[in-house]
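The complex appears here minus one protein chain, its other protein chains still in place.
Here is subunit A:
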Amino acid sequence: MDEGFFLLREDGVGVVKTVLASAENLQLSFKFEPGVEEVALTNSNGSKKEAPGIGNEDLKEMLESNKESLKLEAMKRIVGLIAKGKNASELFPAVVKNVASKNIELKKLVYVYLVRYAEEQQDLALLSISTFQRALKDPNQLIRASALRVLSSIRVPIIVPIMMLAIKEAATDLSPYVRKTAAHAIQKLYSLDPEQKEHLIEVIDKLLKDKSTLVAGSVVMAFEEVCPDRIDLIHKNYRKLCNLLVDVEEWGQVVIITMLTRYARTQFLSPWREDALFDENSEKAFYDSDVEKEKADSKPYMMDPDHRLLLRNTKPLLQSRNTAVVMAVAQLYWHLAPKQEVSIVTKSLVRLLRSHREVQYIVLQNIATMSIQRKGMFEPFLKSFYVRSTDATHIKTLKLEILTNLATEANISTILREFQTYVKSQDKQFAATTIQAIGRCATNISEITDTCLNGLVLLLSNRDETVVAECVVVIKKLLQTQPSQHSDIIKHMAKLLDNITVPMARASILWLIGEYCERVPKIAPDVLRKVAKSFTSEEDIVKLQTLNLAAKLYLTNSKQTKLLTQYILNLGKYDQNYDIRDRTRFLRQLIVPNEKSGALSKYAKRILLASKPAPVLESAFKDRDRFQLGTLSHTLNAKASGYLELSDWPTVAPDQSVRNVEVMEPVKEWAPSLGKPKATKSDDKFYSDSGEEEEQEEEASESGSSGSSSSSSEEESSSGSGDESGSEGGESSSSDSEGTDKSSSQSESGKKKKPRKKPSKADVKDSDSDDAKEKKRPKPKLDSVSSHSKASSSSDNTASSGSESEEDTDSDSEPEQKKKKKLSSKPQVQEKPKKEVSLLDLDDFEPMPASAPKVPILSPSLLSDLQGLSLSSASSAIEVSSPVFVPPKSHELLHRMSGKGLAVSYHFPRQPCAYSHRMVSVQLTLTNGRDQPLEDICVGEAGPPGIAIHRFATIERLQPEASITVSMGIDFNDSTQAANFQLCTKTDQFSVSIQPAVGELLMPVTMTEQDFLKEQGQLTGMNESSVTITIAPDSMSSQPVGRKVVSVANMGVVPSSQNSIHRFAAKTVSSGSLVLSSVVLQEASTAKLVVNTEKTVLGSVLLRELKTALSQG
């Protein structure tokens, strides 16, 4: 091997040098390290510049020695060479040998070298491949990832198949970090060999489905690079990406937001229509009118919930510290949000102006484009764009541009005052730009044109020539727009001609005088006389205008100027510049009548003195909006390579259902061909059945207590789920969209009737719920289930076959429920069909009619998607199970004294919340301790916006000494943060807060022991917290341990094969992250308590609580 490398050397001196160097090394190795370095340094200093060959020789020696430190030193110097851009490729053989080194730093430096030079030394680079292939199989994920990273960075076409294989393998790796690396490798492979595109798209598709936030950004990047046109790959992942967005690392966020902007422009209808309804509140209105308007021809604009989801989920990112993220969100809002909402990005953009100069530059450019179309957005921040003397010139110019764009009649006086300061600036270029800006303001706002003109005329006496010249040019333009009686200004300018030397300004004056020569009949010929004298020494542009002036004067005042004109034309005839000669010839033919040019010269006056359209002074950013904001193309105002156009909004809404995610694969797989006709059929039944009933009930509920608000919220929730069901049907059967629409509207109305049956049942449940709970937890639920299933099966007699009801379930928006049902208790299996019918009407579990005065923050259809996500992220064997019964612990919410007689307590019933699967259900018991009835008890302002609260319906009247139990849903977001809200009665308001115990934020799940161990294996490291505790002696048997754990936390018991180990599993309600806990009993009353969850904080709190519970007697 070594010999081979020696042979590779080309320089003849090599051998001698090697001997010398090795002798030196021998000597050195007896010395101590610092000496080595010294020699190395002197060597490098001496040799590198003059004779690189010799220096490299020396490095080669060092690399081939067997001392790690020498090798390392050599590699460091080689990296130094690379950094300087020097060629070190001849060392390749010597370096590549060290690729398998044990020393991490050495290895890393070798990687750096390898990646840099592999392209040039392809054959030798192959020697290293096997090392990486081996490392790809390493049990450590980080080593696997780094191997893939380097392997894919080696740009050697021969290894493309190896890379492809490695990428495919890594894309299915268990570690998200490796999968992320795979996503990066996709782009590298694509740039190396675009032929692989199809295969790579497959991998991208697979990785897009990934649930990990680590992967999301990278794979979208790969998508953008490889197949940005394959929008269809995004559909199914759209909602997931929206929901993951906040947790993705910042660079990934930028890429995803940009991609989603393009996506949304192709998939949603324009929210910019005249009749569109905009603000968040009107979402409710839109749901309200949903059903009726659907059929109407001119339906108002309704924002697709997915569109809203995107806007909502990107909004918090405006608070990012990363300016690129903020800009990305701003452009997303600009391109996608209804006009009214765009202005929320203003503040954040203005904040970015405090950042580095380069950031300011880009942001100001974008603001400039925005401010043309939407003055209102930035007008309140006018002062933030005031120029400081320390700003860089391009920043100043941009600020000026924005100030000009923002000028209105109201603020023009302040702006002009500010401009006056700028005109005096020492930076004359900037002063000149200011004058242009003044000109633009003057044309845009007619009220101030005169003021501006006067101001500019004053500036004509400025000492600086560039300023004056610019003034002249601007005045010329202004006068042209207002050719009224400004002859005195023209006279003034004629006087200036003696002093001004800037050609552009002189030309402008001449043009002005020529154009308005009839207004200044006395001066004009005199001016001509003056310029005729200096004609030969003028610039070309001035000469041309002189010719023009002469011609115009000749036509209007030939008596005085005939000779002058002829003189000038003669001069022009022999000018050096052919343009001027041309012009002279042309003018002479035109104005001096002779035989040849008879026809034209008649019209000479009309040709030369035609009234000219006034120039429009407009912003340089006028048409920048053809580019997507925030892009490189926008900055350059030219299409950059690889720029992807934003498409226009579609005129017809594309199918929304494409974004629906199959929630439960097993159910889906099942006989899709059967499903379609039957589903429609049963829906039909629903519809026809409920037709009249619906109307009646509409009235009933109208007259009923909660009135329109309750019905609206019902409709809202049902429309959400209906939506879902319709589209699911469409999906499974790939039916046409019409059918989908129909079925969805049908199922909506079908569902609508259900909630109205609730009150009676719910009351029953309520009244017995308290004592029922004492007895056995699951019972009340079963009760309502069975009672209800009867009701619904009667209303739906035709839906007798199991498959049909299954289909119904499928369309349900609460898949968790479904799963739970399937697995919870075996005795129920026989009555499966019935039960599932009832499941459809999940709302019926609610003790009170589903009525919220306000729209919940997340609409149900979205929730169901979320749920689908979180569910499928867990392995299929993990199912939500019913909670183990524990006596409920009641907590006080409002004391009788502070509540002026109203006492409220709450407890966690540990049932899945019916309003939303992300919510924890809470039951409030309200007692009236006063002697008068309390009226209109409701939930008022709900505190933290991060916490979603599903309110209970307003309690009309609570008699003295009576008590009522209502239930609420609260999405605590997996934190133990308290939910604050106000309880309002007719007369009072009480602020209360519910602080959940951590154990209540969980939902029990069942899983096998194997699954448990597998999941636990993945949640190690940071995600694991453990403690050894002393257990009260009576808990050493299995029962008490289980009971204690379950009393603290709503967890499911996992069957265990060993007696001394108890395992419990749950997932968090809000995000569905797994929470695993195990108690290993050891000798002497000690036990090891372990909690594994990605929610580290939650985990540690839970650990503490479990610890206290277990160590107590």
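Simple rule for what comes next: a contact is a pair of C-beta atoms (placed from the backbone, for glycine too) under 8 Å apart; a residue touches a chain by one contact, two chains touch by 3 or more; residues count from 1.
Simple rule for what comes next: contacts and distances are computed from a predicted model.
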{"item": "Listed names \"ORMDL family protein\", \"Translocase of outer mitochondrial membrane 6 homolog (yeast)\", \"Guanine nucleotide-binding protein G(I)/G(S)/G(T) subunit beta-3-like\" or \"AP-3 complex subunit mu-2\", with the criterion being the UniProt name of the chain not displayed", "value": "\"AP-3 complex subunit mu-2\""}
{"item": "Identified contact with the non-displayed chain, of A:Ser975, A:Ser1026 or A:Ser1056", "value": "A:Ser975"}
{"item": "Touching residue (missing chain; options A:Pro194, A:Pro593 or A:Gly642)", "value": "A:Gly642"}
{"item": "Residue, one of A:Ser69, A:Ser487 or A:Ser601, that touches the chain absent here", "value": "A:Ser69"}
{"item": "On subunit A, residues whose C-beta touches the chain left out of the figure", "value": "33-34, 37, 68-69, 72, 76, 79-80, 82-85, 103-106, 108-109, 111-112, 116, 119, 140-143, 149, 152-153, 155, 175-177, 181, 184, 187-188, 191, 214, 218, 221, 246, 249-251, 254, 258, 316, 319-324, 326-328, 347-348, 350-351, 354, 356-359, 361-363, 381, 383-384, 386, 388-390, 392-394, 418, 421, 424-426, 462-464, 630-633, 635-636, 638, 640-644, 943-947, 973, 975, 977, 980, 1021-1023, 1094-1097, 1100-1101"}
